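One structure follows; several queries about it will come next.
Yeah, one chain of the complex is gone here, protein chain that is, but the others are all in their spots.
Showing chain A:
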Amino acid sequence: MTSLTDRYLAATLRSVPTGRREEIATELRASIEDMVDGRTAEGIDAATAERAVLTELGNPAKLAARYTDRRLQLIGPQYYLAWQRLLIVLLSTVPAIVGVLVAVIQATVVDNPAGAIGDGVVATFNVAVQIGFWVTFVFAVMERLGTPLNLPEWSVDQLPEGPVERDVSLTDVCASIVFLGLFIVFLPWQQFQSVVGPDGGRLPILDPALWTFWLPLLLVVLVASIGLEIAKYRARRWTWWLVGVNAVLNLAYAVPVVWLLINDRLLNPEFVGQFAWLREGGLDTITRISVVVIVAIAIWDVVDSAVKAHRAAR
């Protein structure tokens, strides 16, 4: 027989287990020859008939998969939903946490405030890619091995309680609480642990004088914000009462911080003195950017909650 059939057989049998290869080869060769004979009997020349038959049998990899019952999908319906859920939960929390941590460490311990945001974004992206790859990889391997997941069967008890769609998702609430928690930890941490002073000495970032009143107030506001997140999750959606509390908390946070920033009272003067670029005008730039960002986030947050409450009330 000509080489085209040989090449087709070789390509098909490459991915068939060796134990069955010989038998399948002999049978498939006979079948191909029968099909070619069938066509030449109709007056078609042998070469054209062979091409037509092999074309009809199609992609060798696909045919081999049919012989061996191999799956032509990365992750099948048995695992897809578990894969999707795990990926969403991980991607919506871990990269952001790592990114914020890296940015905070860069800005403080490593003494690289200028590159902090860039490094944070890069870390977020890298972690997201790694999570995406490894989760998918593990599920693809399980699909190949047919590992049972042993997840509990779905039951009606898992149905959401209200007929209204949930405006407030658990992942959003968790992400917010983690962020607020990091912020709360940061305030005492920067006082005692940040290593920015001369000769590796410890120098607080924020003005220590603020501990008499302003920083404790900030801590109270942050703890209250965590309470608001929990109340919001339990209420399942934004209510006007929650919007009111949210507005008050945003004001209680943004107004003092902006006021302290504008009056140059937020940062520790000794800390500012350590950096030439902060002393020489850098501080004004940072103040302007921070004020704009803080005000914009506060306004956006209040408006967003009001819009969601309005939508939920309809």
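Everything that follows uses one rule, which is that a residue touches a chain if its C-beta (ideal position, glycine included) is under 8 Å from a C-beta of that chain, and two chains touch if they have at least 3 such contacts; residues count from 1.
Methods note: contacts and distances are computed from a predicted model.
Candidate names were "Molybdopterin-dependent oxidoreductase", "Carrier domain-containing protein", "Gluconate 2-dehydrogenase subunit 3 family protein" or "Transcriptional regulator PadR-like family protein", and the UniProt protein name of the unshown chain is "Transcriptional regulator PadR-like family protein".
Of the listed residues A:45, A:69 or A:280, the one in contact with the hidden chain in the full complex is A:69. Among the residues A:35, A:75 or A:203, only A:35 touches the chain that is left out of the figure. Shown as candidates are A:9, A:24 or A:312; the residue that touches the absent chain is A:24.
Where chain A meets the omitted chain, the residues involved are 23-24, 26-31, 33-35, 38, 56-58, 62-63, 66-67, 69.
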